[in-house]
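Every protein chain except one is present and positioned as in the full complex.
Note that the chains are named A, B and C in the order they appear, and that numbering of residues resets to 1 at the start of each chain.
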Amino acid sequence: MEGGGQRPAPAVPSGQPLGDPLQLLLRRSREAKNCAYCPYSRFPVGAALLTASGEIFSGCNVENACYSLGVCAERTAIQKAISEGHTRFKAMAIARTELYVFSFDSDMGDFITPCGACRQVMREFGTDWDVYLTKADGTYIVKRLEELLPLSFGPEDLQKV
Amino acid sequence: MEGGGQRPAPAVPSGQPLGDPLQLLLRRSREAKNCAYCPYSRFPVGAALLTASGEIFSGCNVENACYSLGVCAERTAIQKAISEGHTRFKAMAIARTELYVFSFDSDMGDFITPCGACRQVMREFGTDWDVYLTKADGTYIVKRLEELLPLSFGPEDLQKV
Amino acid sequence: MEGGGQRPAPAVPSGQPLGDPLQLLLRRSREAKNCAYCPYSRFPVGAALLTASGEIFSGCNVENACYSLGVCAERTAIQKAISEGHTRFKAMAIARTELYVFSFDSDMGDFITPCGACRQVMREFGTDWDVYLTKADGTYIVKRLEELLPLSFGPEDLQKV
Partner (left out) sequence: MEGGGQRPAPAVPSGQPLGDPLQLLLRRSREAKNCAYCPYSRFPVGAALLTASGEIFSGCNVENACYSLGVCAERTAIQKAISEGHTRFKAMAIARTELYVFSFDSDMGDFITPCGACRQVMREFGTDWDVYLTKADGTYIVKRLEELLPLSFGPEDLQKV
């Protein structure tokens, strides 16, 4: 998929051979929110993970009364894929609920961005990732994982893998 | 499924109407180990989760170079099930690798038991669970979640759910 | 300190040679709540940890916008003590805010109990612990860690320590 940059979602996705897989990934991330278990934050998040072999695994946040035992949507998607035998990934799309659509911050608007923990878990499986940060209206920003977690600590630093 | 107690795995599981679903759950937990990503502990663990509707979701441990960002097999299984729309569960089976089969400890032998974090994540979705702790030879112990996490902290304590 | 059981806080703690250290531990757990950083749960918790050498380390919950990156009061106390060179502990007292004083549940009233993650972190440093679960009115229940985390998974199970 493409490099960094912001652009509106295509109004007519049909007829775009390259766009279709991406649109599917984005749609799956939006749909994944519907399964979120988030009674504490009331902040549903969805994620969709594209494997190297072209399969998509979706995830949602799963919270806990002991907040620290919850997990984000992105990590849920990765754990699902790993547990089904996939270890090589190409892209992650992240979507959040539309509740906060009126809060236009300075630069990032209401694009959802992954937390540092999720960036680290993605990085365990390589640095060659595209991360799609979406808004409720369908627009997105795409970043390389290295842009989101520069100078990262990884498996090589432990010299064990 | 049955209450607490230890017993050998049935030698002839066929022809046991009640036993078959349990044997399937146990087998799925053993198979789930094969997907474990555990380059740091080299300690593969598998889990299989039985939903109230009779479906089985399997999980494995997924580790990270930043050890604290890893996750256990049991939590992986729960997150998978939640992300597919299931929120009511009946039983969890846990299996570990056979590497340590010669370490016979006092009372528990080498039955694998869930960590406290996994007990808490299970407890988020109710206290009415059977937890099957297995050994490599197929024998198991079954415990109620309340036995494994007595006097538990849960959603009610936050009065938010 | 004493074994399990529930009792009212002594009205006049002075003049009790054995009671004074306990009263100090309980008081420190209550005071520790004042430092809690909990803008998300609005549920301040305090903990006080008694080391084998008689020192007390206090902790509070420290939450995060990414809920899973927060930490409980009990773990904060243990990490503080470890980082100051202590590795042997005798007792932990836990205190929560009085906000929910009117919610009288069946058996545990509004005694605060540790989450499974904290029980596991305590267990890393031995099973010979007293855990004081308190109420806002000063009464408490004391449990052994083994009662709170039976059949626990621990360092021996990895045969590495």
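Criterion: contacts are C-beta pairs under 8 Å (C-beta built on N, C-alpha and C of every residue); 3 or more make two chains touch, one makes a residue touch a chain.
Model, not experiment: these values are computed from the prediction.
K.L.:
Which residue, A:T51, A:T87, A:T113 or A:T139, contacts the hidden chain when the whole complex is considered?
P.N.:
Going through A:T51, A:T87, A:T113 or A:T139 one by one, A:T113 is the residue touching the chain not shown.
K.L.:
Specify the residue from the set C:I78, C:I94 or C:L133 that touches the hidden chain.
P.N.:
Once the missing chain is taken into account, the touching residue is C:I78.
K.L.:
If the missing chain were put back, which residues of chain C would it touch?
P.N.:
32, 35, 37, 39-40, 58-60, 62, 64-66, 69, 71, 75-80, 82-85, 87, 117, 120-121, 124, 153-155, 157-158, 160-161
K.L.:
Mind pulling the chain A residues that touch the left-out chain?
P.N.:
These residues of chain A touch the chain that is not shown: 41, 43, 100, 103, 105, 108, 112-121, 123, 133, 143, 147-153, 156-159.
K.L.:
Going by the touch rule given at the top, which residues of chain B touch the chain that is not shown?
P.N.:
40-41, 63, 65-72, 115-117
The rule we apply is simple: only the chains that are shown with their structure count from here on.
K.L.:
As a quick test, compute the distance in whole Å between the mean CA positions of chain B and chain C.
P.N.:
Using C-alpha averages as centres, the distance is 27 Å.
K.L.:
Counting only residues that touch at least two other chains, what does the list for chain C look like?
P.N.:
Answer for chain C, listing residues that touch two or more other chains: 41, 115-117.
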